[in-house]
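All protein chains of the complex are present and in place, except for one that has been dropped.
In order of appearance the chains are A and B, and numbering begins at 1 in each one.
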Amino acid sequence: MVAENVSLLAVFPDLEPAADAIDKLRGMGLSDEQMNIISGVPVTEAMLGRPNQWTNVPRLALGGAIGGFLIGIFLILTPLIYFVPVGGQPVIPGPPSVVVLFEMTMLGMLISTFVGVFLDSGFPSYRPMEYVPEISDGKFAVFFYCPEEAQDKFTKAMTALGAEKVEVAEAKQL
Amino acid sequence: MKPLVDLNEVGAKGALAEEAEGKWGMVIDQDLCTGCQACVAACAMENNIAFVGEEDAGYGRSLQWMRIERFWEGEYPEVKMTPFQPTLCQQCGSAPCEPVCPVFASVHSPAEDLNLQVYNRCVGTRYCANNCPYQVRTFNWRDYDRPEPLNNQLNPDVTVRRRGIMEKCTFCIQRIHRAEDAAKAAGREVADGEFAPACAQACPADAIVFGRLDDPESKVNQLKKQQRGVQLLEELGTQPRVTYFTGE
Partner (left out) sequence: MTATAQHMDHSHNETMSHEEHLREQHLMLDPKPRGEMNAMAMEAMHHTTWKFWVAVIILGAIVLVGLFWSWGYMIVEGLGVAGVNRPVYWGMFLVNTVFWIGISHAGTFISAILRVFKAEFRRPFTRAAELMTTFGLIQAGFSIFMHMGRVWLSYWMVPYPSQRQLWPNFHSPLMWDLLAITTYLLASTMYLFLPLIPDLAMARDRSTGWRKNVYKVLALGFRGTEGEWTHLRNAMNIFAFAIIPVMFSVHTIVSWDFAAATRPGWNSTIFGPYFVVGALHSGMGAVIMVLAIVRATMKNMKYFIRPEHFDAIGKLMLIISMTWAYFFFNDYMVQWYGGDKWTHELLHFHEAGPLGWMWFAMLIVNVAVPWAVLWNKKWRSNPWVVFVVGLLINFGMYLERYIIVPISLTINRQPFTWNMYKPGIEIPLSIGTLAFFILLYMIASKLIPLIPVWEVEEGQMAHKISKFGRETVVTVSELE
């Protein structure tokens, strides 16, 4: 086997050092796809100088809204399947239809948004993953792949920028 | 524009307000009514209405489908009685009780043009009762006993309702069906006056007249054409099938 990649995890105490580390890693030849940031508080990609993350959630939400709307239309048209007359109102009444359509559209949109988070993030995932518990204590972890021979070089670079620890990222049970 | 559902096809002409002419109707002459409550008793016998007991009746839970309302004018001792008012389900053409039932237990009958209460569909939300402006709907608050030998009096043509179900006057639809079946078997139309609901049959003063409103020859139609007929709460637009001669 030629140059094998090893995955390293560098834990930084604050946002600035983590952003510096990203710049440094980019300078050392890593591409953006080879890096990831794991943090305990959401930071925008712009703060870290990273490209924007793609998410499918809005499109899934829109799809769900349309799906909900169609189900609402079906429910409104059920009197045509089996006609039961109720005095005074047309067979397909106007205002009640609006109410049903609205609720089903919103329900469809919100359920699909929720499910979209699961699908996009791969939830639930209980297999072993690279992680350190310090992250939920507010640390910023930079997780990157580098060639194995250069491991020491990268480790020194991260420590120089203020990493609290740099370790080989093992996938372990969360 | 062609309507989504052709009412003629589904036999529901007259079911919706714009076309509601009415088929079966009633005229009640308050001048003749003596307040004897024979109609109330007959209705209870015919329709297997349970007796709720003194306490529940005093609390407004009487199950009687028909009631005789009594009012008076003036202060004692100059009290003047006003005409008795028999109040029963008006079988409205545009019934407020129908759209509000979530499970379609209160619906309009396409064939008889009456307001139906479907006992085995009712889940007991009681919205229909709240929405009835005449307050003629009653609810089975409990399962009521019929100790021996009262159970022998039950009418086999009518269901016995259990707790949690709304009920109301049906214009004795079981009698309507019986007469219609007999007439159909004999190959003729139901004659006017051939049958009557229990209340009309029992009234000793003949204050209640029942028949086909869409038949110009029927007695009820003749009476209805007279100028002195009024309808209860007419301004609400419920299109009731019962006309009152108030006797004033």
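The rule we apply is simple: a residue touches a chain if its C-beta (ideal position, glycine included) is under 8 Å from a C-beta of that chain, and two chains touch if they have at least 3 such contacts.
The structure presented is a predicted model; accordingly, all values stated were derived computationally and were not measured.
Here one chain is not drawn; of A:V6, A:L30, A:I66 or A:I111, the residue touching it is A:I111. The missing chain, though absent from the display, is touched by one residue of B:S109, B:T138 or B:N221; that residue is B:T138. Across the interface with the omitted chain, subunit B contributes residues 56, 59-62, 67, 69-71, 87, 96, 99-104, 121-127, 129-131, 133-135, 138-143, 163-166, 233, 236.
In the full complex, subunit A touches the hidden chain at residues 15, 36-45, 47, 50, 53, 55-58, 61, 75-76, 78-79, 81-82, 84, 86, 89, 93, 96-97, 99-100, 102-104, 106-107, 109-111, 113-114, 116-118, 120-127, 129, 131, 133, 135-138, 174.
Methods note: only the chains that are shown with their structure count from here on.
Subunit A and subunit B have Cα centroids lying 63 Å from one another. Within the complex, the subunit B residues that touch subunit A are 3-5, 10, 12, 15-17, 20, 92-96, 98-99, 101, 104, 106-108, 110, 115.
Contact residues on subunit A toward subunit B in their complex (touch as defined above): 79-80, 83-93.
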